[in-house]
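All protein chains but one are shown in place.
First chain written, first letter: the chains are A and B, and each begins at residue 1.
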Amino acid sequence: MDIWNFLEYGAWALSVVFGAFLLIDLIRVDTTYDNDLLTSSREGEIEATQERHTI
Amino acid sequence: MAYEPKKQGLAAQIFDVVTLLVLTVGALYVPLYMGLAGAAKTPNPIENPTWEALGQNAAEQRQWEALGITDPASVNDMITARFDYSFSWAALIIMIVSVVGYFVLVVRLSDREYREVLDERFGSKRKGG
Partner (left out) sequence: MANITTDAAKPERLQLLRVLGPAHVWALGVGIVLVGEYMGWNFAVGKGGMIAGLVACWVAGLLYTCVAMIDSEVTSTVAAAGGQYAQAKHIVGPLMAFNVGLFLVMAYTMLEAANAITVGFLLDTVAGMTGHSGLHQQPFIVLAIMFLAWLNYRGVLATLTFNLVIVAVAFTAICVLFFAIQFGASDVPLDFSAVTEEPLPYGWLGIVAALHFGLWYYLGIEGTCQAAEEVRSPARSLPYGTMAGIMTLLIAATLTWYMCSGLIPWEYLGQAGTPLFDAARVTGSVWLMVLLFIGTIFATLASANGCINDASRAWFSMGRDRYLPSWFGAVHPVYRTPYRSIVFLVPIALIFALGAPLDQVVTFSILSGLLGYTFMTFNMVMFRRKWPLDTIKRGYVHPFHPLPTIILLILCSTAFFAVFLGYGTQLIAMMCFYIVASLWFHFRRYQYVRRGDQFTMPWPRPQGY
């Protein structure tokens, strides 16, 4: 066991932490909010409000 | 009048994503498994390799040394390896046909779909603009 072995285990541990955060937060958000709200984003809203592209 | 798309259930959505994934992974791994992938360099090692015989001048010898390589024999293969760029015209024609054919196919089908989109967005009208 040298420092590189510890780094390997450390990397696995941190990967699990980040992965767990992603999954837990995803599940939490999906169960808290209404899916219609979450998928309410629409393309082209910038154009519709600010950048009209009219000459 | 507007086209009302079908509703898609959860199982069908998952099925669609899996289809796409299988296609992707297949395109990457099938050539690998069939052993068709990759361009290989072929080494042509020479007899009694010295730096001079391998065409390395004094400055280049110092560079090899700085890279940690002092024995010319150990890089005999690396220095003499060359790619083989011979190719068959048939393969070239297959490539050209598949690339051009692909773009023609996509643009033509797109155009058909595009007209439907415009008709729904701007109202149906036959010609002009």
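Quick note on the criterion: a residue touches a chain if its C-beta (ideal position, glycine included) is under 8 Å from a C-beta of that chain, and two chains touch if they have at least 3 such contacts.
This is a predicted model, so every value here is computed, not measured.
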item	value
Interface with the undisplayed chain - residues on chain A	2, 4, 8-9, 11-12, 14-15, 18-19, 21-23, 25-26, 29, 33, 35, 37-55
Missing-partner contacts on chain B, residue numbers	2-3, 5-6, 8, 13-14, 16-17, 19-21, 23-32, 36-39, 41, 55-57, 59-60, 62-64, 66-68, 75, 78-79, 81-83, 85, 87, 91-92, 94-95, 98-99, 101-103, 105-107, 109-118, 120-122, 129
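To be clear about the criterion, only the chains that are shown with their structure count from here on.
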item	value
Chain A and chain B: spacing of chain centres that average the CA atoms, whole Å	30
